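With one protein chain withheld, the remaining protein chains of the complex are depicted in position.
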Amino acid sequence: MAVGLTLIFGVMRVVNFAHGDMMVWGMYLAWLLATRAGVDPYLGFVACAAVLFALGVLVQRMLVDRIVDAPHEMQILLMLGVALVLENAALVAFGPDPQRVRSPLRAATIWIGPVFVDVARLVTFALAMALTLVLYLFLQRTDLGRTMRAAADNAYGALVVGADVRRLYAVAFGIGAACVGAAGALVSPILPFQPAGGLSLSVASFNIVIIGGMGSLPGAFLGGLLVSLAESLGAVFLSPSMKELVSFSLLIVILLFRPAGLFGRPAT
Amino acid sequence: MRWLVAAAALGVLLVLPAVLNSYAVTVFIFIFFYAFLGQAWNIVGGYAGQLSAGHAAFVGIGAYTSALLSVQAGLTPWIGMLVGGLLSAVLGTVVGYLGFRFGLRGFYFVLLTVAFAEVCRIVALNTDAVGGALGYYITFTGDPRQFQFQDNRVYYYVALGLMLLATGIVAAIERRRFGAYLVAIRQDEGACEALGVNTFRYKMLAMVVSSFLTGMGGTFYAFYLFSLQPNAVFGIPLSVEIVIRPIVGGAGTVLGPILGSFILSPLAEASRVYFGQGGWSGAHLIAYGLLLIAVVLFLPQGAYPALRRLWARPTAR
Partner (left out) sequence: MAPLLEVTGISKRFGGLQAVRDLSFSMARDEMLGLIGPNGAGKTTAFNLLSGFLTPDAGDVRLDGRSIVGLKPHAICRLGLCRTFQIVRPFPQLSVLDNVRIGALARRPQMPDARERARAVTEQVGLGAKADQAAGGLTLADRKRLELARALATEPRLLLLDEVMAGLNPSEIEAIVGLVQRVNATGVAILLIEHNMRAVMTLSHRIVVLSFGEKIVEGEPVAVANHPRVVEAYLGEEYVHAPAR
C-alpha cells in the first residue's frame, strides 16, 4: 500500500490523495469477486490489481499528465477531486455500511511457536511480502524498472536518453494503483471496509511514506512495519476509538520533525 | 461602472426575501453562509496560497464554544461569537506557527491542517461533556438575544451581513500592502524574503484573520442548525464545502468565493433533491469532485477570472 504511494511520488512528484480511496475500491472489487463469482480474495487480488492498474493508467493519462508541471496546489486539488469522486461513487454503488469478505481461510488458525496466529493474516502478510519483493526486483533488475528509477532521479535526463517519460509515468501510476488494489484485496478478509474509510487509509499511507521517506521503497517498507507497530501498540494501550487519534498525532509529529523521513528525498 | 452593478446586485439581494418562499430563502442563506466561510478561507488559501483542508476545525471550535457558553453560562452568542472566533484564532495560530516555522509547504501543510481537524473531530467524538458522538443540542427559543430568530428571513440578512463583512475585509486587504505581499508570497516566498517581506509574519496574520472569521461562522452554524455533530462540524466534507467555492469561483479574488457559492450551492441542492432519495446522498460530492477536476484542468484560476477576461477591456491597476 505504502509502496505504491511512494512509487507514484518518487517517479512523478505527484502526491496521490486518492490513494486510500483507490484501495477501498480494491476492497470492494475483491468483495464483488468473492460474492458474485465465488473467487477467494487471495486469488482474486490479481484481478483487483489488474483492474486498478488500468484505473491508475487511465487517471494518469487523462488527468495527472496534464498537470505534471503545474503548481503543486493544482495537483493536490486534482487528486482531491479524484478522491471525492471515487469515494462517493463507492458510496453510491455499495452503500455506506461496512463490509467484509468471507474467505475460507478466515476461520482457520494455527500455532506458530507460542503464538496463536490467524491463517488469513499470515497469508496476507506472506503475499504482501512476496509482492513487495517482486516489485523491488522489478525496479532493480528489469529495464523498465531501471528506467523508472532513472526518471525518478532526473526526469529531464531520462528524456534526453530517450526514455518515453510519459509512458513511464503512466506505468508508474498504474503500478502504484495496482499495488493498492492488491493490498485492498488482500486485506479485505481481515478488515471491515466502507467507502468513508478512504481517508484513514490515505492518512495511514501518508504516515508510512513520510516516515520512511517519500520516494524510497525500502523506506516505505520499513515505514509500514513501524507504523503498524505503533498503531497496534496504540490500540492496545488506548481505547480503539482513539486509535485514529494516534495515527493523526503521529502524522503531525512526523510532519514537523522529519518530513523527509528516514530515507527519503525532500519534496520540491 | 462596476460599482453600479455591485450596488444593483446588492439592492436585489436586500429585497429578495420579500418575494421568495421559505425554501428559496434557505438556499440563499446557505449560499451566503458558505460564501462567508469561503471568503474567510480565501485570505489564507487563495491570497496567501496556503492550502488548508482543515478549516472545518475552526467552524467546529467556534460552534461548540458559543453553544456551550450560551447553554451552560448564559452568555449571549453575540459575544460568544467573538469568543469562538478568538479560540479558533488560537488554534489557527498554533497550526500556522507549526506549519510555517517548520517550513511545511504545499502538500505537507495540507496534511497538517487535515490532521488537526481530524484530531478535533475525534476529541469531540470522545468527549461526553460536549455530547460525544450523539452531538450537542441547543433548544430553540427564538430569542434574538440568543442569536435565534423566529423568521428565516432574519437569518438571511445575518448571513448576508456576514458575507459582506468577509468580502469587505478581503477587499480591504487586497488594496493594501498586506494583500500585495500575500499574493507575492503565494508565487515565490524566497524572492519575497529577499525583498524585505517577512513571509512568516504575513502568513501568520493571514491565518489568524482567516481562522477568526471562520470561527465566527461557527456561531452562525450552531444557532441556525441547533445541533452539532462532530463528524459534520469538524469533518472533511465541511472543509471541502469551504474550499471548493473559492477554488471554483476564483481563489485569490474578491468575488471568487461569492461566485463559487452561487454556482455550487444550487448545484448541491439540486443533486440532493434529485438523487437524495434512494440512498444516493453522496452524489453531490461526486459532482464536486468532477467539478474540482474540471476546474483544475481547464480553469485553474477559477470562474471569476475567466469571466473577467471575457468581458475585459484592459484596465490599468
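Each chain carries a letter (A and B) given by its place in the written order, and its residues are counted from 1.
Convention: a contact is a pair of C-beta atoms (placed from the backbone, for glycine too) under 8 Å apart; a residue touches a chain by one contact, two chains touch by 3 or more.
Small disclaimer: the values here were computed from a predicted structure and weren't measured.
Q: I'd like to know which visible chains would be in contact with the absent chain if the whole complex were considered.
A: Per the contact definition above, the missing chain touches B.
Q: Looking at B:184, B:244 or B:264, which residue reaches the missing chain?
A: Of the candidates B:184, B:244 or B:264, B:184 is in touch with the missing chain.
Q: For the chain left out of this view, which of B:89, B:197, B:268 or B:287 touches it?
A: Candidates B:89, B:197, B:268 or B:287; residue touching the omitted chain: B:197.
Q: Suppose we count only contacts with the excluded chain; which residues of chain B make the list?
A: 175-177, 180-181, 183-184, 187-188, 190-199, 314, 316-317
To be clear about the criterion, only the chains that are shown with their structure count from here on.
Q: Suppose each chain is reduced to the average of its Cα coordinates; what separation in Å results between chain A and chain B?
A: The answer is 32 Å.
Q: Under the stated contact criterion, what part of chain B meets chain A in this complex?
A: Interface residues on the chain B side: 49, 51, 53, 98, 102, 104-108, 110-112, 114-116, 118-119, 122-123, 125-126, 236, 240, 247, 279-283, 285-286, 288-293, 295-297, 300.
Q: Any idea which chain A residues touch chain B in the complex?
A: That would be residues 15, 63, 66-67, 70, 72-74, 76-78, 80-89, 91-92, 95-96, 195, 199, 203, 206, 210, 239, 241-242, 244-245, 248-249, 251-252, 255-257, 259, 267 of chain A.
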